[in-house]
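Okay, structure first, notes after.
All protein chains but one are shown in place.
Coming up: chain A.
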Amino acid sequence: MPLNKDALLQVKGVKKYFDVSEGIFTTKKKYLKAVDNVNFSLKQGEILGIVGESGCGKSTLGNLIMQLENPTEGEIIFDGIELSKLSAKELRRKRKDIQMIFQDPYSSLNPRMKVFDIVAEPLRTHKLASGTDLKKQVYDMLEIVGLNNKYANRYPHEFSGGQRQRIGIARALTLKPKLIVCDEPVSALDVSIQAQILNLLLKLQKEFQLTLIFIAHGIPAVKYISNRIAVMYLGKIVEIADKEQLLSNPKHPYTESLLYSVPVSHPKLRSNHEQSKLTGEMPSPVDPPPGCRFHTRCPYADEKCMEETPDLIETQDKEHYVACHYPLYRERVSNSDSVQAILD
């Protein structure tokens, strides 16, 4: 897919292979292809949701963007600068603009640091404030995320999961970053708290003009918050489109099955999409299946899918990219019997 030159973030052909060769004397190297040739770009102010099952490489992609890991191949261009080309010192300075919100609020806060110090650390690290100014900024930030100032001198273990996640958000926001990568920020929280945190993130996104990458393992969390959704399967993006477009008109069979894997509460609204329900396990990313990686679980796959790897190409709908030899059309989706007939 073409990349937008003015984008805030451009991910170009990024690959991350982990060496998992066994034994000292084996000459054949084995690689775990966690992220395999991923391309996308992100405009200022956009919220991109990245969805996929566990092990599809979405968290590794997040780590690559955060420069916590170096890509095996490819470029990550943020704000016009290729991050991997920066020296350690320049990168540390650049980190001010990219922050991260973590999945587990119980392990993301240092148990031996007070809330004030946790939120103040980014400011102190980049020497942006000190003394009363620092105090004011930290208190303001705590207020913005909905925490009382009087909690500043407490330790993390005195808070609930939702409050801890708010502390984590305050820490990510103190530097006023341009981009925030949220790695499953609500999946460890109670359902009632999830909505609060999502609303907070949306509010902050508007207030601070933030660009967000929102990683999640299911459509529901991403559906609420994102403008655009990318679906990942075994290290590759299989479909990327605007939220409405993707939800109402999924073109990749995997996206379709992810949508139908969400239980529908009303019996009459339940349709007979049994064949598009996902069965089986995701194959190992060490030896991904040849051709289209989804063919082992795809209800529509044929010989071509087993041999040729489909590219991520734009469909007749604008800005809707899919990597499938036989992209789905609305009629096929709505009438599953006719789909079966076509395949037969």
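Everything that follows uses one rule, which is that a contact is a pair of C-beta atoms (placed from the backbone, for glycine too) under 8 Å apart; a residue touches a chain by one contact, two chains touch by 3 or more; residues count from 1.
Rule of thumb we're sticking to: contacts and distances are computed from a predicted model.
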* Structure fact -> From "Peptide/nickel transport system permease protein", "V/A-type H+-transporting ATPase subunit D", "Nitrite reductase (NADH) large subunit" or "histidine kinase", the UniProt protein name for the chain not displayed is "Peptide/nickel transport system permease protein"
* Out of A:A7, A:V35, A:I50 or A:M66, which is the one that touches the chain we can't see? -> A:M66
* Check the options A:K43, A:H126, A:K176 or A:H325 and report the residue that touches the missing chain. => A:H126
* In the full complex, which of A:H157, A:H266 or A:K318 touches the chain missing from this view? -> A:H157
* Structure fact -> Touch rule applied to chain A and the missing chain gives residues 66, 68, 91-93, 95-96, 98-100, 102-104, 107-113, 121-122, 125-126, 155, 157-158, 168, 171, 175
